[in-house]
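There's a structure below that I have some questions on.
Presenting chain A:
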Amino acid sequence: MNDLLEIRDLHAGIEGKEILHGINLSIKPGEVHAVMGPNGAGKSTLSAVLAGRPDYTVTSGSVTFGGRDLLAMKPEERSWAGIFLSFQYPIEIPGVSITNFMKAAVNARRKAKGELEIAPAQFLKLMKDKMAFVKMKGEFAKREVNVGFSGGEKKRGEIFQMAMLDPVLSILDETDSGLDVDALKVVADGVNALRSPEKSAIIITHYKHLLDLIAPDVVHVLKDGKIVATGGMELADMIETQGFDSIHG
Partner candidate 1 sequence: MDRFYRVGIDEVPKRLTLNEQEHLRLTFVVMPGVSAEIPFEINIGKEGVYLEIFGLYLCPHSERVKFDFTVRHLVGGSHSTQQFRGIVGGTARAEFDGLVYVAPDAQKTEAYQENHSILLSEGAVAETRPQLEIYADDVKCSHGATSGYLNPDELFYLRSRGISEVEARRLQMLSFISPVITHLPEDMKEQIIARI
Partner candidate 2 sequence: MAEEKDILSAAVEKQYSEGFVTDIEQEFVPKGLNEDIIRMISAKKGEPGWLLDFRLDAFRKWQRMTPPKWGHLSRLPEINFQDIIYYAAPMRDENRPKEIDPALQETFDKLGIPISEREVLAGVKSKVAVDAVFDSVSVNTTFRKTLAEKGIIFCSFSEAVREHPDLVQKYLATVVPAGDNFYAALNSAVFSDGSFCYIPKGVRCPMDLSSYFRINASGTGQFERTLIIADEGSSVSYMEGCTAPMRDENQLHAAVVEIIVEKDADVRYSTVQNWYPGDSRGRGGILNLVTKRGLCRGEGSHLSWTQVETGSAITWKYPSTILMGDNSCSEFYSVALTGNYQQADTGTKMIHIGRNTRSRIVSKGISAGYSENSYRGMVRMNPGAYGARNHSQCDSLLIGSRCGAHTFPVIRNSNPTAIVEHEATTSRISDEQLFYCTQRGISPEDAVGLIVGGYAREVLSRLPMEFAVEAQKLLSVNLEGSIG
């Protein structure tokens, strides 16, 4: 089976400083990969570069997504191609309701495919279903995007958006940071419910706990901008008991 995502010798950084020093990673459809690493390892850089964040620069290497050159695509094009990034720090957009935001995103996607805008009744149903999925009450739809959200609400909100946009590759950037047990369960349930043979995910995290609930197929350890180890959950166990220093390249 062809890889869904293929990262080859990726060097990237920000403000003239290289942070990723040659990343190699391949993900097949249906696979869930975990990327673990200490602070400063380059985890956020990896997710930013995959999503196309403008202030990051790729100095060399390639990324292919579904056979296409991902690095040549604008952020919105990557989104239409099926990439979703669950942000570590979801930003507030005052005055814009979740409803209007999602409607804009859903319709942008449809427009890119040459489809008509979604019918109001269909959209309302979609919203209702997905809100129930992340256990959000009806009034969530009227709230302004991320404004006044608690940490848990922000992360659940990201999973809600993920469910609404139905991506092929979800990148969860430290979705577990600052979450309590219940919120973590909602996030894990959300991610698991969206799994399928065609869909993949990259779970970026410090901690093993979320991985226990999601059960990734592959675990990578990222240290100082390089992947130093690739294996299964045994790597996550080792990190939990002995720390990142116990993993060597």
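Methods note: a residue touches a chain if its C-beta (ideal position, glycine included) is under 8 Å from a C-beta of that chain, and two chains touch if they have at least 3 such contacts; residues count from 1.
How were these candidates chosen? In short, all candidates are chains of the complex that A comes from, given by their letters.
Model, not experiment: these values are computed from the prediction.
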item: Interface partner of chain A in the complex, by touch - 1 or 2; value: 2
item: Residue ranges of chain A touching candidate 2 (in the complex, touch as defined); value: 51-55, 74-76, 78-80, 84-85, 87, 90-91, 93-96, 100-101, 104-105, 108-109, 112, 144, 161, 165
